[in-house]
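Missing here: one protein chain of the complex. Every other protein chain is in place.
Coming up: chain A.
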Amino acid sequence: MFVLGIEAATPVAAVAIVEDGRVLAERLVNNRRTHSINLLPMIKAVIEDAGLTPPQIQGIAVSFGPGSFTGLRIGLTTAKTLAWVWQVPVVGVSTLEALALPLAPQGQLICPILNARKNEVYASIFRGRAGQPELLKGPLAVSPRQLAEVLAEWEGQVTFLGDGVPVYQQELSDLLGERALFTPQAALLPRGAAVAELGYWQLAAGQGLSHLELAAQYIRLSEAEVKLAAKCGK
C-alpha cells in the first residue's frame, strides 16, 4: 500500500511516500517560506520521486495537531481535498507521536515539545517501545515548569526533541538536571516519513476516515474564545 504522509504543523514542511511502511521518497524544507507556497509542489515532486503517479496512492496521512493553527489548516485542507478527489481514505497522526517515532526502541521516556508561544509548549510523554511509542500522557499545552512537574510521575532520563528544544533547552535543563537529554539537531525536526509510517499502520488496521470525518486537534481554543469564556464565567 502506497501512503502519502504530510507534515505541516510546525515551521517544517515535510512529505513522504511509504510502501507498507518502507520509505520510498521524502522531502523536507525548513526555509521560513510558508507551507502555502511549499507544500503542494513538494507533494507533486515526492510522488514523482517515488516513481508513482497519483492514482497509485492508496491512502493519505496528515499530522493533525497539535501545532501551528495555520500550518495545521494548510496540511489538513490539502490532505482532505486530495483524499476526496482521489477517493482514498485519510488518517490524522499526532504531530508529537510522529516526532517520537524514530526514537521509539530506546525504552526510555521521550518527550517531544513544540513551541506553542506564550511561554508554553505542546508536549506528550511517551515510553519508547519496539514498533510504536506508548503514550503515557498528552497532548498538553503547558509551561516548561508544569511539564517538569508532570514528568516527576516517572523515573529515569527523558529525551526531548522538537522545535521547542532550541527555545526551552536551558530552562528544562535547569528544572530537570541530568534527567534531561536532547537529541542532535538532525533528529529535532518532524518528518513526513514518520507521519506516513504511523498513517500506514492506522490505514492497514482499517482506521481510515473519509475526508469529511477528519478534523484538526488544536488542543487550545482561540484567544477570542478564551476571553469570551472568561467574561461569561464571571
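Criterion: contacts are C-beta pairs under 8 Å (C-beta built on N, C-alpha and C of every residue); 3 or more make two chains touch, one makes a residue touch a chain; residues count from 1.
As a working rule, contacts and distances are computed from a predicted model.
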Next on the checklist: Out of "CO/xanthine dehydrogenase FAD-binding subunit", "tRNA N6-adenosine threonylcarbamoyltransferase", "Signal recognition particle receptor FtsY" or "NADH:ubiquinone oxidoreductase subunit L", which one is the UniProt protein name for the chain not included here?
Outcome noted: "tRNA N6-adenosine threonylcarbamoyltransferase"
Checklist entry - Which one, A:Asn30, A:Gln56 or A:Thr81, makes contact with the chain that was left out? => result A:Thr81
Next on the checklist: Please output the residues of chain A touching the missing chain, sorted low to high.
Outcome noted: 34, 36-41, 43-44, 54, 69-70, 73-74, 76-78, 80-82, 84-86, 211-212, 215-216, 218, 222-225, 228
